[in-house]
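In what follows, a structure is listed as structure tokens, so that the remarks can point back to it.
Heads up, one of the protein chains got dropped from this complex, but the rest are sitting where they should.
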Amino acid sequence: MPISGLLLTLNDNTVARSETLAALRARSEFELGDCFGSWLPVAMDAPDDEDSRQLHDWIASLPAVEFVDVVSVHFDDDKSPVTEISEVQL
Amino acid sequence: MNLTRRRFVQLSALAAATSVAKARAGVNVLAENDKPGAEIKWDKAPCRFCGTGCHVRVGVQEGKVVAIQGDQLAEVNKGLLCVKGYHVGAILYGKDRLTQPLLRKNGKLEPISWDEAVEVIAKRIQANPKSFAMYGSGQWTIPEGYAALKLMKAGLSNNHIDANARLCMSSAVTGYLSTYGVDEPAGCYDDLDQCDVLILWGNNPAEMHPVLFSRVVDRRSRGEKITLIDMGTRRTRTTEYADHYMEFRPQSDLAIANGIAHLLIKNGTYDKDFVAKHCNFRGDTDPVSLNGQAISFDDFKKSLETYTPEYVEKISGVPAEKIRLLADLFGDRKLRITSLWCMGMNQHTRGTAINRLVHGVHLLSGHFGRPGDAPTSLTGQPSACGTVREVGTLSHGLPGGRVVANAEHRAEMEKHWNVEAGRIHPTPGHHTVLMWEKFCTPTEQGGDIDTVWVQVTNPGQSLPNLHKLFRGKKNLENKFLIVSDVYPTATTELADLILPAALWVEKNGIYGNSERRTQQWFKMVNPPGQARPDCWMTLAVARKLYDLGLPGLRDKDGKFLFRFTDDSGKEVPVWDFAHYYDTNVDRALYEDYRPLTALKHKNVAPYDELIKARGLRWPVVEQKDGSWRETKFRFSEFDDPFVKKGAEFQFYHSVTKDDRALIWFCPYEPAEEEPDKEYPFWLCTGRVLEHWHTGTMTMRVPQLNGSMPHAYLEMNPEDARERGFANGEIVIVASRRGRIKLPVWLNGRARPPRGTLFVPFFDERLLINEVTLGAVDPHSKEPDYKKCSATVCKLSEEDKLAPLAKR
Partner (left out) sequence: MSVPDFSTHKKAIWIAIAILLTTSVSGFFMGLRQTNSEARAAAAEEEHHDNADSTLSHDVPRIVDYRGLAKTNYKANASWENNLGKLKQPAADLYAEIFPDDAARDVAIRERATRRAYDGAPPVVPHPVDQISPANCMACHGEGAQIKGRIASKMSHPFMQNCTQCHVPVTGPEIKLRGQAGEALALNDFIGFMSPGKGTRAYEGAPPTIPHPTSMRSDCMSCHGPNGVAGLKTSHPYRQSCTQCHAPSAELDQRLFEHSVFPPKAPEVSGK
């Protein structure tokens, strides 16, 4: 049951942005943060690894999304709760 | 609220992603502030930066400055600001604010308490009060400057107090003094709304005084005609708006001014009536002196004979017909002509002389004293006028235009401060350049300054010839440098004791701008950490000296020199910071100082009037109905209450004691250092729009830093081509005194003619003042930053440069 923090780089087409935001808001797996410039932080709660991958691809296919960075992934199984922070160039 | 574990993980993931988004966007926070505007509390303050003196409205929300507006009620800026002013709120919030006192122990800066810091300073002073010096600036508030001056001149009988304004406008002061017998402009910014012709003498207000510049050029949008004449040594943004551009060879502005006077007399177009009634003529003595000697009109005329337009063209490079054009404009009494100048004329080894000449051209042609007819010098600092010139925080000065060399003035001040006669030392102290030279010279070799306390300025970057005048301190064990500042600077780098200071609206303050306008503001937010106002630091050290028993800190009656009382008359121990704000220290110091301004008819307004106003221009005189009236045009009967009825004009502090101003003759002379074979370029330094002074504040504002992130070398593309420099290439700029490496910027902000270089001085990593000269004007002791000879070469050619002169 991975929970990931994603950073979406959006293009500046406002129409595409509205569509993208609406699409993301419509799905319960996502929680959207506040957009800073071109960057939108998103928390993604996926049922399993495979879904996680598919959702990632789906996000990347949204009209305003130019890039998806994975900031953190939490593998939420009861035995070993590990949070990994990937090295993202700040 | 109880969070489930899962929810917690979701939120952490979102928070992590959000922090990365913020970092990438380079914006601090946008979302957390979605609150209606009404919750912001607005208050007025003058802008922290230049001498224009714009008023801003400061928006404070939850103890932080969150927004800035141009104040529409302010006459100076009428709601407009420049890019620095709009971002002035951010200067408080740079990441590396100094927040605790730091003492250098074994070469390392270590945090200490304020009590310790104050004691270190006091003991240092007590050990040798005569070798202590204070170095402040035109960014001192009036109360800060007044307290420092009183501590030095009355408390320590020590005149070694000077301010960085020495480096930027002291030649304007000597120009006013030797022309009118009293400092500061007769006109004001209202002249800019009225003038038909605006002449800029080596000035680039489009970048340096943008609000004043807009005040003039925006008149064109209303269909008004203004003839803008830009005299300069390089084409700048200002030139883009000019009707006439006159490019002169550095130093030759004196020849141009003399050329105009020559033609006014030759053509008979000077204002005979004005000159006969209100002027005397003056020439230099040998050796030169501030007040010179009387000369006749015929002497004056004769001295000018050689300055024909053709001769002036030969010296200056300005075509003879342009000199004639200027003379024709000045010869037309129907036109209103305003001259503006700033560092171009002041930072000049002939600074006093060129200031006198420009006043002279206006007086000779009668372009004086009517709205729109004025010679006006601008200042670069918010209170160069208010604090340095009016309070007199200079080695020779006393408050209200008094000087230490004058026995009467000393006696008045001793009486006012209730100290015994003879307390104030009659000999002027060291002026800025000399003070730092002495500080950087070993004591046994005559370096008689051991300790310098720097407040609100950055000499480690702004002094000329830094290797000699600042870095020299480095290897001298017994020299001690104390620096009060808000951020680490080139000066704190060598400091032995660093004191964190409160900045701008983190304290109460009063400034005085270029047009004689005194401006007050209240503290609006708390300073960070342990930062405290400079005024408190001065008072705390004074009190510590009193406690240590230094006799000078007592007045005639044995009481502490600085007494503050509450409404009931009980003394408030303001030196204890817990009680500093129990009374309004600013009001008390200012009201103590205010009566002193009457001597030279510079009557400043009462503190309570300042609270209500967006600044008031002195002399401010009480009216029969109890209201207070400011003065826009000094020496003019129609506006100045001190002018005799029927006199039309009266120079009531005239050098010659006959109510007349002086028209000087001063010859053109070559610069101290002119280009030669080895150093074939003129090097000029200055500012840029985005940065103010040494960039300590503006470099920390992302919007300003982003637009102008580092210094550069500006040169003519032809010169660059000859040397094989590409745009952006790092090259070496060298003089006899120092060399630095920096990138070439071709066709950038300005267009310098061949044989000239320009480097802005705001960048602490690229210190052009290691290269500049440091030669000073003989009267004002102001250094020339605008002219020295230099050379440029590729990095690979450094070994071909002549060795540096011995330091």
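Chains: A and B, in written order; residue numbering restarts at 1 for each.
Here is the rule we go by: a contact is a pair of C-beta atoms (placed from the backbone, for glycine too) under 8 Å apart; a residue touches a chain by one contact, two chains touch by 3 or more.
Note that this is a predicted model, so its numbers are computed, not measured.
Check B:F8, B:Y93 or B:F638 against the missing chain and you find that the one touching it is B:Y93.
Interface with the hidden chain, as seen from chain A, comprises residues 11-15, 17-18, 21-22, 34-38, 66-67, 69, 88-90.
Residue-level contact of chain B with the missing chain is found at 24-38, 40, 42-44, 57, 59, 61, 63-73, 79-83, 86-87, 89-90, 92-96, 206, 210-211, 213-214, 217-218, 220-222, 235-237, 240-241, 507-508, 522-526, 533, 577-578, 580-581, 584, 608, 611-612, 689-690, 699-710, 712, 717, 720-721, 726-728, 730, 742-751, 763, 765.
We adopt the following convention: only the chains that are shown with their structure count from here on.
Per-chain Cα centroids separate chain A from chain B by 53 Å.
On the chain B side of its complex with chain A, the touching residues are 6, 9-18, 20-27, 30-31. Contacts from chain A toward chain B in the complex involve residues 3-7, 31, 33-45, 69, 71-72, 74, 76, 83, 85, 88, 90.
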